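As structure tokens, the structure follows; a few thoughts come after it.
A protein chain is absent from this complex, but the other protein chains hold their places.
Right after this comes chain A.
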Amino acid sequence: MTMIFGVPMAVFMGQLTLGLVNGAFYALLSLGLAVIFGLLKIVNFAHGAQYMLGAFAALLGFRYLGINYWLALVLVPLVIGGLGMLVERFLLRRIAHLDHLYGLLLTFGLALIFEGTLVNLFGVSGARYATPEVLQGGLNLGFMFLPTYRAWVLVAALAMCLFTWFMIERTRLGAYLRAGTENSQLMQAFGVNVPLLITLTYGFGVGLAAFAGVLAAPLYPVSPTMGSSLLIVVFAVVVIGGMGSILGAILTGLGMGVIEGLTKVYYPEAANTVIFLVMILVLMLRPAGLFGKEA
């Protein structure tokens, strides 16, 4: 059997594939963070909780309202995104003129409240969300058995990433957004409703997190703490990619998923820390991140 760095080719390819699947999650989540930070300059520490809320909304929607997976994939991001807009309109806007640190503290506090409430209601053991029937089973790739659902996650997450990138970088709406963050007074003079744009953008970023949450629901037990461990990693991904860079967040997310996946084979003990090592390295060599513009 062909060996790559002392590991059979098949195992290596398998880990690479799984790394890409995890990377797609990182990409989707860090993309939401990057959009919010890039356009609103808010460090959204509630992102992990909003991802968790997405998964919970899918679970509870199915349990009590009979909403199926496909419908949840559309509805949940809208509902949680709407919740995000309320947060922006009534809380974040009040502190928009203050230092970024206040936004960080506010969103962190919100995350703790969301998590704590759900822990009290549902405990931490988590509940299972059934994989939709069409996506059950697996694909035999020759070198590994890939569950169909994971293949779908990869496709869906990447499609959503590309859609977001296109929206912001290639459409008129995206141009307004970028211009609005550059010089909001001038934009308002042109008759563009900048505060509304900001609310919508925050809602969109939160919707992305909720979308990732629904995608994750059939993979991991749905539990109130599922977002908090992920959040720190995702922040590291954003820092590595460069704060506020959309494309950077996507590519770095995928790359970090792969690096983490390979660490799980070669030195599993370091799997949780490898991303932070990369972060330190990047900060030393390129303080603005791999894709960030030097300040």
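We adopt the following convention: a contact is a pair of C-beta atoms (placed from the backbone, for glycine too) under 8 Å apart; a residue touches a chain by one contact, two chains touch by 3 or more; residues count from 1.
By our rule, contacts and distances are computed from a predicted model.
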item	value
UniProt protein name of the chain not shown, from "Oxidoreductase", "Cytochrome bc1 complex cytochrome c subunit", "Multisubunit sodium/proton antiporter, MrpD subunit" or "ABC transporter substrate-binding protein"	"ABC transporter substrate-binding protein"
Among A:83, A:161 or A:230, the residue in touch with the chain that has been omitted	A:230
Per the touch definition above, residue among A:232, A:271 or A:290 touching the missing chain	A:271
Option touching the unshown chain, where A:104, A:158, A:179 or A:219 are the choices	A:219
For chain A, the residues touching the chain missing from this view	8, 10-11, 14-15, 18-19, 21-22, 116, 119, 123-128, 131, 138, 144-145, 147, 149-150, 219-221, 223, 225-226, 229-230, 261, 264-265, 268-269, 271-273
